[in-house]
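The block underneath contains the structure these notes are about, expressed in structure tokens.
Heads up, one of the protein chains got dropped from this complex, but the rest are sitting where they should.
Take a look at chain A:
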Amino acid sequence: MNLGDAKGPQVTIRSIDHERKQLSFILWNCDLAVANALRRIMMAEVPTMAIDLVDIEQNSSVLVDEMLSHRLGLIPLTSTNIRDITYTRDCNCAEYCQNCSVVLTLNVRCDSDTNRDVTARDLISTNPNVTPYFSSEEDAGVVICKLRKGQEVRMRCIAKKGTSKEHAKWSPVAAVAFEYDPHNKLRHTTYWVETDALKEWPVGPNGAEEVAPGPDDPFDYKAKPEKFYFVVEGTGVMDPRDIVEKALMLVHAKVVFVVQDLQKLKW
């Protein structure tokens, strides 16, 4: 075992951009599998809130009920205090209750001669911790549908806790940028090329972080990726710092859960 391994995985934060909800960091001295597990968990297993059931009382808009329900489901709901809410599948109630859900009502009628936009601003939440996300005071909110004079939407939306491996609406991230080996030294990528890859392909955004190989350098077939450049961009429902933190806790919990069961077995 070499000394580099003994220290274990390392992390270096590069920058945080609150306005764009982006956290940029480097994971190094680390296995591809660990980096990839972290990436996958941030995208698919960090729980958030999203509208999951819709009771439609009235819908005379041009959009059909299913379309409207789908659009409601995709609205980002603030999930900073997600720990206070349980999953319905772990809850004692039959369908939904206060402990496992938040009710949002949408009640809009257009009485003017001009069309009325129904937006996420019209959703009234029963829980101040779980409301539609707005980037600023001026943010008009996601448009749900448009109403003409006399049209009306009246519905109860039930938001539940869930993860994105069930439905992408629960994902806390808009994107997780993930790059390693910007100069393709490991040859994990094959570039489509006319004549010369170096001339035709731009260097990756993290190219300056690593030394480019010389044209005559031999291929190191034993080399492994060890530096991973991440940019976590949240949807706004959760701070990107929390997303990373929670993802790490989730990898931990996952392994611990299996270990507990494994310890009951005998060889």
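We take it that a contact is a pair of C-beta atoms (placed from the backbone, for glycine too) under 8 Å apart; a residue touches a chain by one contact, two chains touch by 3 or more; residues count from 1.
Here is the rule we go by: contacts and distances are computed from a predicted model.
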UniProt lists the protein of the undisplayed chain, choosing from "Protein farnesyltransferase subunit beta", "Eukaryotic translation initiation factor eIF1", "DNA-directed RNA polymerase" or "Protein Abitram", as "DNA-directed RNA polymerase"
Touching the hidden chain in the full complex, which residues of chain A are there? Just list them.
8-13, 16, 18-19, 21, 25, 27, 31-34, 36-37, 40-41, 44-45, 80-81, 83, 89, 135, 165-166, 236, 239, 241-242, 244-246, 248-249, 251-252, 254-259, 261-267
